[in-house]
Every structure is written in structure tokens, then in C-alpha cells.
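Supplied in C-alpha cells, the structure appears directly below.
Apart from one protein chain that is not included, each protein chain of the complex appears where it belongs.
A and B label the chains in the order they appear, each numbered from 1.
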Amino acid sequence: MSQGNNIRWLIVSVIVIAFGFMLNDPYLAHLFALLCVYSILAVSFRFIMLCGEINLAHASFFGIGAYTSAALTIHFNVPFIVAFFVSGIIAAIVSILFGAIAFRVKGHFFLLLSFAFAEVIRLFFQNAWTDVLGGVTGIAGITSPMGEFYGFIAIVTLLILYTMYFLEKSKLGKILIAIRNSEDLSRSIGISSMKYKVLSLVVASLLVGMSGSMFAHFNFVISPEDFTFHLSIIILSFVIIGGRDHFIGPVIGVVLLVLVAEYLRGFGSYEILAYGLAIILAMLFMPKGIAGTLQSLRLIKLKSSKSKSREEAKV
Amino acid sequence: MDTFVQLIVNALQSGAIYVIFSLGLTLLFGVMKIVNFAHGEFYTAGAFLTYLFIDKWGLFSSINIYVAYFLAFVFAILIVGIVGYLVEMTIFSRFHGDMVSGLIVAIGLSMVMQTIYLLMFTANPKNITSIFKGTSHLFGGSISNERIAIFILALLFTVGMTLIIKKTKFGKAMRAISQDKEAAELQGIDYKSITRWGFVVGIVLAASAGVLVSPASVVDPYIGEAYLMKAFIIIILGGMGSIPGCILAGFLLGIIESFGIFYFDIAFATALSFILVMLMLLIRPQGLMGHVSR
Partner (left out) sequence: MKKDRKSFKKILCITALVPLLFLSACSGNGSSSSSNSGSGNATDEKAEVIKVGITAPMSGAAANWGITQEWVAKQAANEINEKGGVTVDGKKYIFEVVAYDNKYNSTGGAQVAQTLINKDKVKFIVGSVGSAPTQALQTLSEKAKILHFTSAWSPAIKGNDFPYTYTTLNTPNEVIDPLVTYILEQNKGLKSVAVINPNDASGLDTAKVALKVWKEKGLNIVVEDYYERGTTEFSQIVTKILAEKPDIIDLGGSPPGDAGLILKSLEEQGWDGVKLIGAGTSGDQLVEAAGEAAEGVYLGLAPDFTGDTATERQKDLAKRAKEEINETLNSISMQPYEAMMALKAAIDESGTLDSDKLKEALAKVEVDSSFGVTKFGGEDLYGFPQQLLLPVTVTQIIDGASVEVNRISTNQ
């Protein structure tokens, strides 16, 4: 990556952080925070997709983080910053247990397994420990933990995104892509596909758990319905429509689709109709996603995870 | 009322309903590898069309009610079949083999269809006049005649489907494609055409389920999703693409629910079915009766 490029992304980052600290309008601040958190969700979702799997339980780990943070701060008076990290850790631990068992199957089967697991987690949020988790109504009265919380969210989001970017570029990322391209071939050269898949899941879930904690504290209420496989599918749509072959694709998908949804908000029942149409049209006319289409129209030149691996293969 | 017999009767008749609905999905998902998340909406289409023909417009009110329903059934599947053909042609055919894109586009389609139903019919559930009125008592358990009819029709449908898949050229072509696309094409099978018609058959099955089941139930824009969840459970347990597996798993689910709810409670039965799904996927991913693919 060229020096020039580095500086440009640094400038973008500074702008984003500035947004975080300077947004005074609570409505815009809430929207901004949602964009940040969804970006983390989308990029980490794609990170797992690097090894070729679709995890419909992604939103469940988000929920585990949110519920952990809410419960710890409200019922056990744990300070936010501790709850923040604990949320990530708990989500990661659950993901190890899930991944170790679930990655024994792949493709269709893993997709369905993650879907079933997502439902089990939802039932858990709804029916277990109702005095702490709040049952069907969930938890309300979660508070914002610090004055410049949105600035905190902006900084954390950028740190997480940069981390994911470097992980993808690193040896880990290349191994995951190799597994996706051909699991058998990778295993034949000694790569334990199980180990690396679980690793990608754990990393993603750790970060997603932490973002769940942030979500709980800027949304102020959470309920089981917020973390179902429906959300995972919406996140998947952000990734696919934004562009699954580029790192920045999911972020583009998030920004565009969330803003589209905001614009449609005044349309009542038609909102969902228009959103569904938008998804269909986006898939029909931009099957490679927005980033992919912009790339092939040569409007921008972005690092593609697909073309990269082919370059590697030439070696 | 003998409770134990009633539990069995419940299991059988609810199982039959699940089986009819899952037949279409196992075909689409198991054989054609299309993740049709909008499958439930085609069920709803069948149900709403029946509602329109029989209750709202009373189109066939002057004829014998059995003939009326038969006509409603024929028209409903004709309309849904045409819509399905167009949908496959314009939307799904782009994504053959790309499971993820197909999934996303199906979600979009599902949102669009649900809202159209909402705008046309409102969200309030509607009752459809039953064809077979009255209840019967079998061995100490009660069951409505409507549901007996559904049970019989479910059996007929499964037999019919099995025959189509096993005996007809079309069925064989579908199976060939699901096993090995390239080899099938080398044999001269038109992949595009077979997939398109396979899709139509799948969703027509869903719509038929809608026509058959809705008189015993209600219809609203969102009823398809609930059945879709159950259908996924069934095709996983039974084996994707396997019709005997579908039957077995459908009735198995009926029994789990019937006895699980009775001896424990509803949340338990629901959680149990999902945990079974997870166990099945881990221990025997091809399901009870499926074949190990690839």
C-alpha cells in the first residue's frame, strides 16, 4: 500500500473521529453510532466469510455482548470499561464452544446450524434468568457511560476496523482465503481448517461482543427481538450489496442501506416494501456489490480479496 | 376424550400439514440448492387466493362446494405457477449456484410479497370457510373432518411427488442436476429449463399447501414465515432432497410437539426441536434418510 493511500485513509479516519466528538444533535449522533456498530458487524461478518462460511448466529454474539454489558452495569454495578471487555470475552468464549462443534460441518449445513443456534440463543434471552435478562421485554434503563461516548465509539470502531484490515492482510487472512478456495488442498499442506475457522470466528465474535456492549449503552434498551437471525441476514445483505470482495464493501453497504432506511422512515408500511425492492434491484444490477461494480467500471481501484489470492497463486 | 389417543391424533394431523409444506422446500433446497426464503410467501399466496375465490368474491358460490374448492385450487396454482415462472426467470436465474446471493434476493422478495399482502388484505387474520365441516371421533380422539381431508391429501401429494421424482424424465433430470451439474449437462439436460420448472413445481407445492391447509387455519400476510421455520427443521431432520425423509421428519416433529407440550411446556418443545436440528447436523448432516452428497 502506497504512502499516499495511507495518508488518505488517515484523513478519513480523523474526519470520522471528529464526527464522533462534534455531533451534538442526538438524532444524528444515534445514527452515527448505529453506522459504526453495524460497520463492525458487517466487516466482521465478512471476515468469517473469508474462510467460506456464512454465520447466521453473528447477531447472537452481538446480543450476548449487549446483554452481558447491560446486566453487569445495571445489576452488578460493574464499571462500563470492565463490562465492555468482559462482554467481548464472554461472546468469544461462547463462540469457541459453538465453533468447535459447529465447524465440523460446512457450507449449507453450517448455515442451517448457525440458524438453529441463533434461535436457541433467542429463546435463551427470552426465557432464562428473567429477573436479570428481563424476559420478553428485555432490559431498559441502560445508561450512557461517559460524556463523550460517541467519540469513544468512533475511536473504538476505527481501531477495530484497522485491526480487521491488518488481520485480513496478514498470514491469517491468507490462510482463511486459502481454506475457502480449497479446503482439501489447504489441509493437504498441513493447515488445520478447523483451527483457523474457529480462530476467525473467535476474533470476530470478540469484537462483535464489544460492539454489542457499545450498542446497549447508546440504545438504552435491548430486547431478544433485536438479536435474531433476521439481523444476521440484514448484515449479510450489507456485505453482499456493499461488495463481498473488498474490505471496504461492507462499510459501503452499511452506510448506504442504513441511510436508505432512514429516508424511507416516513413511508409507514411502504418502508419494508421499498427496502425489499432496493435489495432485489441492487442484487440484479450490481451482483458484485457496489464496491465490485465501481471497481469493474474502473471508477476506483481497491484491493480485492479475490484478485489478491489469484496473484498469490501465481507465485 | 382419551388423552393419549388425542395426542397421537394431533401429532398425525399436524405432521401431515408440516409434510405438505416441506415437500416444496425439500425439492428446492435439497434438490435444486435454491435457498428460497420467500417460500412461505408462496404458501400465503395459495391461501389468500383461496380466500379471494371462496370467501371474498364468492366466485363459485353457486356450485357444489367441493367443485368450488377444486376450481379454486386449480386457478390458485395456475396463477402462482405463472408468477413463479416469471420470478425465476427475472430474478433467481441470475444466481444459480450462488447460494448467498440467492438467499439475499429471496429475502428482498419476501419483504416485497409480505407488504403487498399487507396492503391488499390488512394484517388481520382471516378465516376461510371449511370444505369438510364437522368433527369425527376416532378411537376416542377428536379431529375435524377438514384435517382428516388434509391428512389424506398429504399422503396423496407425497405419493404423487415421489412418482414424479422417481419415474418421470423430469424428475430424473432434476436428480441428475442435483448430483452433478456438469455430467447432467453433458448428457444433454437443459440445466436452465429444468431448474426453472423445478422452481415452479416447488412453489406450486407451497401454494397447494396454502390452499389445502388454510381452511383449517387462518390466513394473514405473515403466516408463511412460521411454517417456513418448521419446514427448515423438517428438511434438515429428514434429509434435504429426500421425500421419505420429509414424511418421517414431519410426523416426528408432530409427535415431539404433541408430547413435548403436553408433558413439559411450549418453550421446551420449541427449544428441543432446534437442539435436535443442531444435533442432527452434527451427527448425521444428511438427515435421517438423506444421501451423503458430493
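Just so it is clear, a residue touches a chain if its C-beta (ideal position, glycine included) is under 8 Å from a C-beta of that chain, and two chains touch if they have at least 3 such contacts.
These figures come from a predicted structure and were not determined experimentally.
Peer 1: Which residue, A:Met22, A:Leu97, A:Ala140 or A:Leu185, contacts the hidden chain when the whole complex is considered?
Peer 2: Reading the full complex, the residue touching the unseen chain is A:Ala140.
Peer 1: Of the residues listed, B:Thr90, B:Thr122 or B:Gln187, which one is in contact with the missing chain?
Peer 2: Considering all chains, including the one not shown, the answer is B:Thr122.
Peer 1: Write the list of chain A residues that the hidden chain touches.
Peer 2: 2, 4-5, 8, 12, 25-27, 30-31, 34, 126-127, 135-138, 140-141, 219-223, 225-226, 255-256, 259, 262-263, 265-266, 268-269, 271-272, 299-301
Peer 1: Spell out, residue by residue, where the missing chain touches chain B.
Peer 2: 1, 3, 6-7, 10-11, 13-14, 17, 114-115, 118, 122-127, 129, 135, 137, 142-144, 147, 216-218, 220, 222-223, 225-227, 229-230, 257-258, 261-262, 265-267, 269-270
Note that only the chains that are shown with their structure count from here on.
Peer 1: Touching residues of chain B toward chain A in the complex: what are they?
Peer 2: By the definition above, chain B touches chain A via 33, 37, 90-91, 94-95, 99-101, 103-105, 107-112, 114-116, 118-119, 229, 232-233, 236, 240, 267, 270-271, 274-275, 277-278, 281-282, 285.
Peer 1: So in the complex, which bits of chain A are touching chain B?
Peer 2: Touching chain B from chain A are residues 54, 101-102, 104-105, 107-109, 111-113, 115-117, 119-120, 123, 126-127, 233, 236-237, 240-241, 244, 269-270, 272-273, 275-280, 283-284, 287.
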